[in-house]
Each structure stands twice: as structure tokens, then as C-alpha cells.
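Inspection log for the structure reproduced underneath, given as C-alpha cells.
Heads up, one of the protein chains got dropped from this complex, but the rest are sitting where they should.
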């Protein structure tokens, strides 16, 4: 029996056809992958299935019955549940509160907290989710938050579960756990639609794949009949190489060294706890680790956005510990920030204005107190051209650019300042394959120019491909150094989870 | 509270004009239903604002402080701050100006300049406190500025009664040397009280434009207003910019107070309640889209309606409060962007894609 | 001494009542994610309607109900502009203040032949002692011999807390203010919740205004409200958007006023000018905020317009 069948779905937005006659057939009890690049129209299709959008054309059959899904409520009644990529969780609420929101069990008009907690516990136990029903969302890990998302759908009795890029934020160990959970779910008779662009995961757990590209339906194949490279070319429309071309690193003198660094997080708890690290000119050091192990605090301490209360950060032989961000920038640190919308850009400024975010008050962009717009624009035009930032013109607000072009803009700005040390935090998050390739090439190019680069990424794959050495961070300390050429996924996974590994790479 | 850049971008002159027209229409409907004659009322209103040189002069005088308080609110908005305290900074501006005018003995012109500067500094000082508390202690500026308004009012009354006079209701008239009264200008408008303050206001509007869009300081102020996190990342001192923004806002408010005192009133009296000019500045700024030119235009409209409202009451016997209703309606129409909404309804189903991707 | 304590407490209660009612109103609006600067205006319209209705019907209870209804009606433009039209919520709130004061004073003038204030209401709400409890020393006369609106205010705090934190409605309302998209995916109608929040704020602020005009006072004029709505807004923020916080903040403000008044009565004005004492409540509030309260955590989605399906 087909659990879901979507036929000829078309959805238009102003200027864009997000879905163009897309078909999707999912059999009962299978894990079905929906594969496509960012912006291919996966999310639109799923939002239609979930009732958030109405299709302009096409039909939907749920369990072989034609239906119209006019809202999330209807989807819920049909047993469709969605695990969102950006978690739809209310931070100050408890796990239970998040789960029961919208369909609260009541007694005399009051929420029956105890009953709800019991029920949540029961479902959690049944599928092996191990969540604490009373914990507040803001206090639990990302992996745990994702399980709360899953619990939300199960609590509502969903048997068709949509997982929207669920592994993007998880550590390898957590991914393993998630896969076990998914298998449990299928065992219990659930059907899963798995949105992703990670081919390995598809090969590992899925039964079938539907591929869409630029809003169009490309095909449906059984996983048993295909392989990674074929899926990749169907997704991208051309052949894709999985390895990043790079020569071996030629590390020179030490550019950055960190000794016994301690940094508190926003809640006043030590997030970086006595961390040591050295990065040399001409190498990329990858910082791997599960989200929330002190990566962000480390980077903010290096760049002066957070103060370290112990330890030392030395750049080119001079201490930069707890200097102001401006001073650190001047001494030659470039920073591609983790969250480009929050930190990297002033979205309401034009892309041109964003290009001088740190240098607006220096010559030639300013003369005394006045800004020299002609110079600023000239500079911006050059960067946009050199780094291939696609924008109608330099006066376009940064907000209006695509994620990839925003990121290219930031990289252009940071790289052009010619820093000795470049921090790239999650540089390709949320970007499509084409953009990722370009950004990776830029980073390698900078390395080859003799820059020291710290690459922080939650995507192990990325660290692996780019880094010359990998530092695994666990609970605010470097748990171990590994050589990407020789290490195994198990080894890194173990380090990320706090285990000990015998091998140590000398630096 | 987020920066109000949105309305600025969307409100074209056309939107504003249509909104003004609709607002007057609402006022007219109210008058008809209450049995008044709106045509007669509006004629009386605009006649009084424009017909005679004296009235034109007085209208300009009414507009003057509104421009300045509008700029004060607008500048703060631009940098992500909601300065409800313009009223209090206005009062302190008056107070500082009158103190200098009465207590110092300086030659003409210089005396006036010093008094104006004192007013500006007074306003800046009064705005420094909420700015500092916001930047350093995270105290919401809306609360502190509301509180400081009350404190300013009492402080002014106290100073007038205990220090500037011997228990009197109001201070002496300021000396000629400190006055912003300019005989030539006044004579031009049939000895109305239009005074030098209007030039201060216009210069302030230009200054705001230049500061925000042409200088490094302005670049930082705007960046901090739009995105404090990115500004911090880029090495700007967010706290300092918040304090600075409040203080510049306070300077505008203080200038409004000083120019009102030195140009219009000529003395400081014990006040039973607020003048309302500071609060009106909020509306002026919002209608003007927080841009200097917009603020000058909306202050003009507000001034015309306010000044003309008195004559409307006199001639057509329509309670002038209807003007407040008209203004409220205009703000609603501009804020809800009624024009764009209608246009969208025509096109149907057109959703602004630019609003996505947050 | 005991007498003074009772006195201070009684004045505190008197002053905090309208603030508390209005702040509770603001709480519902802002918890749903809609900033409400218009509380001042909603109080104004409530105060006006209560007086007019009581003058016509000679029944102050009808006055209270009418004030709530009028507050609700006047909150609708704010809801429509800021929720449906996605207008800036601060702007819309400012417009509400203009509109309410304009309409109220316009109508007073139109109804009473140009008068600046309404006639005096004879049938005001009187203090209602609770037999037995009012006899308790010190707190009895202050807490249990008060206006019905004061009891109402305290009841509303508890009901408000209960509704917000114990009922599905409250949970949904808070969820909408924190993360509307999350609430929407759970089948909560964000628009409806926000409309409800804003309209409740209108009702309670209307009640707050009425408590000033037909319980504490007995008429309406342009200066009946005179900034109380803004102080209520401050109390809401001071109280960190929590019912008991609002209670504490209103009480603190009332207490500061009471201290200042008491200071005059015991002859402090021989040493300190009375204006200085009048400033006291405002100075204390700033000190309290700067000293121990510090950063207030607003509902996460406050002030942000909501678009279906957006992220």
C-alpha cells in the first residue's frame, strides 16, 4: 500500500516555480529519501504535505485516499507528522509542554501535567528516546531536542513521519542513535520520509529515493539499484567529485597558539576548560566536535567577542588575549562567523556597505569623519566581481541575496583584508553543493597562500575533506588530534563522545 | 523593539499623501456624524494656518519644536532605541537654557548661542542616563525614560520656584541678549513669534542626514541599530553607540526645549503637566518614516493641523480633539501601509517573497 | 506608628490598582507577542466609557462592563494593524493613544456642550469591607476595606497566572509569543491567539481606566489618566512579563508614592521641597531597575509580525 502519493504537484511563488509537477510515492513502512540540493524544492513539497502551503496544481493521496490538506491540523488528523530541521521548540517550555502544545490533556480545564508527563515518558520508553519529560528545552542538547521533535509527532499518533535534514546538526554518535530510532519506528509500523542531501545516509538506511532538482521531479529509484555517484549526478545534474583537490600542506611557523584557555558561556559556566592549541601558517586545522562543546566560545574568545578568564591567546608571538575585537582584527585575524545573519552581516545595509564592516573608518573609505562612498563602492564592486557574488548591484540590501551569495560576500570581505589567521566557522552551513565547492576552493587557496586557518564545522565530512589536522573538541578541551588521512570515523566518533584514543598526531 | 526601518522603505510620498487624505476623511466623517460641518471646519483650519502672514509665522513657530522632537525620536529609532523620554529632555533643555539666560551676563548673540548649547547639553545629559543604563545594565530604556520624564517635570518646577525665583510661578523674562527672537523675521510675518529656532531645526535635520549617512559615526549608529551582534563582531563598541545615540537624540530634544524657551516663551513657568511636544514628536517621527526630510514634512503637517485646529474650534465650533483622531488615523494608514495593501489585493495572491528567509 | 503603616499600605493599594489591572492587560498582549504601547489610550477610553455609562445608567457595575467592552473595541484597530497588516506594533500603539484621547475628549466636548470634563458621577464604586477580615490590625483596613476594583485586580492576577500557566489557552498564548512558527506547526492559530491577547489587554486596560474614573475618582477629563498607562507598561517590563512580577512592580510603585505622600504628612517638607518627594517614586523605580532587576527577558517573538509558513 502507498502511504503517500503526491501527483503533479505545482507550487508557484512570485518569480519562482518552487515545485513543477513533482511526484512522490512512499510505500507503507519504508524509509523513503527525498533528495535534492538546497533550494531544489524539497521543503516546499513537504510543507504542502504538511498543510502549511496549498498546491496550485496536483493531487495528494494518503493511504490511497484522495485528500486535501488545508492545514497542519488536517495533516495531523491524517497521521502526518514533521520533524523540522529548524526545531520548532519553545525554549522556555519543558519537554512535555512542547509535546502537548496544541492538544493538551485537560482536567477541569486545567492542563493535566502529570498525565501528560506519564504519557510522554511511556512513548519515549517505547521507542527508546530517553528524554526527560520535565527538562526545559533550553537546557538539553541538540540531539535531545530533536528527539523531542520526534516525540511531538508520535504523541499525536503520527504514522507518516517527515524528517527534514535531521542529521545536519548531529554528531556521528548521535546520528547512529537516530538511525536506531528510525529503525525502531519502522519496526513499529511507521513510514518515514527522510529529507537529505547526504548520500551516505541514504545508502545506509533508506529503501527508496525520490530526487528533485530545481523544483522538477527527476526520478524515483530503489536504493538497492543505485549507488552514491549516480544519486549525486541525478541530484546535481552533472558528475560530482567527492574529494577536494588539494596538495599536501606545507606548514611553516606557528601563527596562533592558545594555552590553557578558559571561557565562560552566556550562563556563566566554563564552556572552554583549559584548552591548548597551535595553528601554523599554511595549514588548515579542523575543529570537530558535537555542537555545544565550547566551539563557539573558543572562537568568540579568539576574536575578542567573549573574554577569557584564564589562559593566553598568542598571535604571531604577541598576546591578543582579551583585546577588543577591533584590535584583534587589526592584528590580522579574519573571521567567517558561524551565524552569518546574526554576526556576519547587517542585513539591512546594502551589500556594498557590508563590505567595509570593519574598515569603514579607515583610509581610503573614510577621510576623517566622513565616509568616502565612491571608494567604498569601488572596493565593493571589485570584491563582488572577484568572488563572484551574484547580486543585482552593490546597493542591494544584503537581506535580498541568497545564502550562498551572502556567504561569498563575507568570505570576500574577510579574505581580502589579508589576515594571517582566518577562522571559518560552519562556512557552508545551509548552502548548496555548487556553493560549497566554491567556498572549499577558496579556503584551500588561502591555505596555499600561507595563511593559518581554523575550520570549525559540525559536518564531520567537511572537516575531513579540508583539514590537514583535526582537533576534536570535547567539553571545552581538545580531546585529541587526528590525521584525516589515517583516521577512521570510529576513532573520531569516540573522541567526540569523550572517549580516549591512543594515536596522537604530532604537530 | 526592532528598528522601524520597514515603514521607511515602504512608505513613499504617495502612500503618505493618500494616508493624509484618508485621515482627513475619517475626521470629516466624525464631524458629520456629530452634526458639524466638515467643509466649513477644514476651511477654517487651513485658512487660519495660511491666510495671513501672522498666522503663517505662528504656524512655522508651532512646527519648529515638532521638527526637533521628531528628529530626536527618529534618530533613536534609527539606532534601535525607543526614546519616550523626549518630553523630559525637552523640559531639561528649557531649564538649562533659562538658567544660562538668566544667570549669565553675556553679550548679545553669544549669550543666545551659549544658552542654546546649554539646552542641547541639558537634553543630552538627561538622555545619557537611560542610554547608559540600557548599555551597561540592560535596563529597558522605555521604563527609564518614562520615569525621567516625571522627574524632569518636578525638577524644573523645583528649580524655578526655589532657585530661579523667590517662590514665584515663573521666572523673569529672559534678557534680549539671550533671545532667539529676530525682529526682521518677526516683522516679515506681521510680528508673529516665528524665531531663529526654525533655522536651528532645519540645520538639525540636515545634520541628522549628514551624520547618519555620511559619517563613520553614523555608519556605526545605523549598524548597531540594525544588528548589534554584527556590529560587535565588526569591532564596534555597541554600548558606546547606544549611549551616543541616546545623547544625540537628547541634543535634538534639548534644542527643541531651548528654542521654545528662548524663542517663543521667554520664561520658564511652573508646569502643571507636560507640554506634549515631546510625545507629539513620536507621532511626527513615525509618520515621517524616521527620515529627516519625512520628519520635516510630517512636523509641518502636524503643526498646520495643530495651529489650525484652534481656529477650527473657534469658527466651526468643532472640538479640536478631532485633529488627534485625524492624526491617529493617518498614522494607522501609513503604518498598515494601506496603499500597498490595496495594490496587493488587486494583484491577488502576490506574496512578498522578500519577507521570507529570516 | 501602626496607623502610619496602615496608611502607607492603604495608599500603596490605592495607587497600584489601576496600574496592576492595566499591566495585567499588557501582559496578555505582550505574552502573545504584540507590543502594546497603547495601554495609555485603552485606559483613557475605559475611564471615559465607565463615566459616561454610569452617568446614563446610574449603575457603576455596568460602567465597568462598558469600559471593558470599549477597551476591547479600541484594541481591535491595534490588533488589525499589527497582526493582520503586520504594521510596526510600536507605531500602531502610539496611534491608539492618539485616537483614544482624541475620541474621548472630542465626545466629552460634544456631549457636554464644550465642557472639558464630564459631570460628577454620584454612584461611584464604594469601598467594600470584608466583614471580619477588615478588623485585622494593620493590614485589615488596608487590604480588606478597599474598592471592588482592587479585589478584582488581585483576583485577576491569580486568574491570569492560572490561565497563563495552567490552561491550554495560556500555554498556547505564551508559545505564540515565544515561537509562533512552532505553535503554528502544532495546529495553534497564531493570528487568533494574538487577536485574543490584544483584545484581553483592551478589556483589562479599560477596567484599569475605569478603576481610576469611577472608583478612585468620579469623573473623566483629559488628565484623568495622565501617564498611568505608561507607568503600567513600565510595571509590566519591570515585572518581567509575569503576573506576580507585575503585581510586585505595581506594588513597588504604589509603595514609593505612598512613602512620598507620607513624607509630606509627617512634615518632611520642612526640610525637603515637596517636589523632591514627588520625584521619589520615579527615582526609586530607576534605582530598583539599575540595582537589582537588570536585564528583562522579553517574550522572544515580541514585536515581530508573523507570517504563515515563514521560518
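Order as written gives the chain letters A, B and C; numbering starts at 1 within each chain.
Assume a residue touches a chain if its C-beta (ideal position, glycine included) is under 8 Å from a C-beta of that chain, and two chains touch if they have at least 3 such contacts.
What we mean here is this: contacts and distances are computed from a predicted model.
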> Going by UniProt, what is the name of the one chain that was not included in the view, given "Monovalent cation/H+ antiporter subunit B", "Sulfite reductase, dissimilatory-type subunit beta", "Basic membrane protein A" or "Cytochrome c oxidase subunit 1"?
Replying inline: "Basic membrane protein A"
>> Given that one chain is not shown, what are the shown chains it touches?
In response: B, C
>> With the missing chain put back, one of C:212, C:234 or C:284 would touch it. Which one?
In response: C:212
> With respect to the chain omitted from the figure, which of B:17, B:168 or B:203 is a touching residue?
Replying inline: B:168
> Per the definition of touch given earlier, which of C:10, C:42, C:143 or C:298 contacts the omitted chain?
Replying inline: C:10
> Which residue numbers on subunit B touch the omitted chain?
Replying inline: 22, 26, 29-30, 32-36, 54-55, 58, 61-62, 154, 157, 161, 167-170, 173, 191-193, 260, 264-267, 269-270, 272-273, 275-276, 307, 310-311, 313-314, 317, 320, 325, 329, 332, 336, 338
> On subunit C, what residues meet the omitted chain?
Replying inline: 3, 6-7, 10-11, 14-15, 18, 73-74, 76-77, 80-81, 84-85, 103, 107, 109-117, 120, 124, 126-127, 212, 216-219, 221, 223-224, 226, 257-258, 261-262, 264-265, 269, 273-275, 278
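Assume only the chains that are shown with their structure count from here on.
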>> From the mean C-alpha coordinate of subunit A to that of subunit B, what's the distance rounded to whole Å?
In response: 46
> subunit B to subunit C: how many Å between their CA centres?
Replying inline: 27
> For subunit C, what residues touch not just one other chain but two or more?
Replying inline: 311
> Among the residues of subunit B, which ones contact at least 2 other chains?
Replying inline: 357-358
>> Show me the residue ranges of subunit C that touch subunit A in the complex, using the header's touch definition.
In response: 162, 166-168, 171-172, 174-175, 178-179, 181-188, 300, 308-309, 311
> Considering the complex alone, what residue numbers of subunit A touch subunit C?
Replying inline: 47, 50, 52-53, 71-73, 76, 82, 84, 86-93, 97-98, 101-104, 106, 109-111, 152
> For subunit B, which residues are in contact with subunit A within the complex?
Replying inline: 3, 5, 214-220, 222-223, 226-227, 229-237, 350-354, 357-358
